[in-house]
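In this view, the complex is presented without one of its protein chains, the others remaining in place.
Going in written order, the chains are labelled A, B and C, and every chain counts its residues from 1.
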Amino acid sequence: MNTPEPKAASDHFSMQIRVYYEDTDFGGVVYYANYLKYMERARTEFLRTLGFDQSRLMAQERRQFVVKSAAVEFVSPARFDDLLLVTAEIIKVRRASLHFLQQCSIANDANAADANESNKTAGDLVASAEVVIACLDADSFKPCAVPGSLQTVLNP
Amino acid sequence: MNTPEPKAASDHFSMQIRVYYEDTDFGGVVYYANYLKYMERARTEFLRTLGFDQSRLMAQERRQFVVKSAAVEFVSPARFDDLLLVTAEIIKVRRASLHFLQQCSIANDANAADANESNKTAGDLVASAEVVIACLDADSFKPCAVPGSLQTVLNP
Amino acid sequence: MNTPEPKAASDHFSMQIRVYYEDTDFGGVVYYANYLKYMERARTEFLRTLGFDQSRLMAQERRQFVVKSAAVEFVSPARFDDLLLVTAEIIKVRRASLHFLQQCSIANDANAADANESNKTAGDLVASAEVVIACLDADSFKPCAVPGSLQTVLNP
Partner (left out) sequence: MNTPEPKAASDHFSMQIRVYYEDTDFGGVVYYANYLKYMERARTEFLRTLGFDQSRLMAQERRQFVVKSAAVEFVSPARFDDLLLVTAEIIKVRRASLHFLQQCSIANDANAADANESNKTAGDLVASAEVVIACLDADSFKPCAVPGSLQTVLNP
């Protein structure tokens, strides 16, 4: 089982996520809200590769990121055992918010069985979203500035 | 503990949903993707009050509803133990899709403790969304017509 | 849709919980870990009926309940749209822990469609568990005494 390294530039990131039992519903496909979990994992790992640690931000600076809005298109359902490529691209940096474009698509899966029911090929789009993240004071929940170190990385 | 009856007209529905441990995250509030679960529960109960049984639809007609798109605004976070009022209003009926407007807001809660941290008052908006549901063939996942009986109820 | 009042004595509680899409997996039944969510909801509502508010406990006394162990038997799978009766019975009260016996079974459902696939009858056992809850200091995560007011209610 070969898990390639996630790839990141300063404004783009992607990682592979496997669909497990927990992610599916009785319709046989991924439950729609769970794509938002996948996208949040990709944003978290993206921020980590930029040297940006949300645990430390919360503990030391009492700041946290929350989702302000998400506009999601569910294009084609993923199924149990599908391997997805989940991307996160920062398309706008504001004083107190970050705008992401994100996609889930079918990844190249060396382990995929022929019997897999999904009839999908690598690259097929599963879901896409525009997600706006706001930086909040973790106690008052009031908006506050995106940390300067992150601004610097994103707007060099 | 007084659980009022859900209320429905032919195009509008609301129900109360309690926020439990499982719904929250370590930021102290409801995890953003979970509002989509609440909204889906309200759509399910709405369809049930219209005499429309999704289990039977799936078993007998091999048709199911899936979410095609969701545009969600996360306005103000709900917390553990908050009682929410979740609404579902049908704003458009198409041949193969239904368009819903949905809101989560703080409900009147006779049991709310004074010590509740949320500082919210009944009626405060928590989240709102436009959700488009498509009717699919449960085997081919191809679009198919919304059942006539439901069309009749919604477009009398 | 008739939602009966939850019923509680000082050591026993039950409530009805509907199975939604979010709870199922592609096997067509409730995902096994989700029964633990149902059981936790029942414990929360049970404590509420005893006048015991976990939000206030956390905010004012910095104490919280956490699960120390759970031994669960998954007897017969519940399906989408099933209405469950979830019980919580306190079988042991210790200085710093509470022992619960909990069951999920099929509830009487006036709305159940004939076409429902589950072939279950009211009373059929779905899952049962013994769950041990410990009272912790919310900051240090060290064990501390179950609040005296709760001890009094449970050991009159």
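Throughout what follows, a residue touches a chain if its C-beta (ideal position, glycine included) is under 8 Å from a C-beta of that chain, and two chains touch if they have at least 3 such contacts.
Everything numeric in this text was worked out from a predicted model, so none of it was measured.
Trainee: Pick out which of B:29, B:90, B:104 or B:133 touches the chain that's been left out of the picture.
Mentor: That would be B:29, which touches the missing chain.
Trainee: For chain A, which residues touch the unseen chain?
Mentor: Those residues of chain A that touch the unshown chain are 1-3, 5-6, 18, 20-22, 37, 40-41, 44-45, 48-49, 53-56, 58-60, 79-81, 111, 113, 115-117.
Trainee: List every residue of chain B that touches the chain not included in the displayed model.
Mentor: Those residues of chain B that touch the unshown chain are 21-22, 24-29, 31, 33, 79-80.
Trainee: Go through chain C and note every residue touching the omitted chain.
Mentor: That gives, for chain C, the contact residues 27, 29, 32-34, 36-37, 40, 58, 64, 66-74, 76-77, 138, 141.
Definition applied: only the chains that are shown with their structure count from here on.
Trainee: Rounded to a multiple of 5, how large is the rotation, in degrees, that superposes the C-alpha trace of chain A on chain B?
Mentor: 180
Trainee: Distance-wise, how many Å sit between the C-alpha centres of chain A and chain C, to the nearest whole number?
Mentor: One centre to the other, that is 32 Å.
Trainee: Distance from the CA centroid of chain B to that of chain C, rounded to the nearest Å?
Mentor: One centre to the other, that is 23 Å.
Trainee: Which positions in chain B touch two or more other chains at once?
Mentor: Counting only residues that touch two or more other chains, chain B contributes 37, 40, 58.
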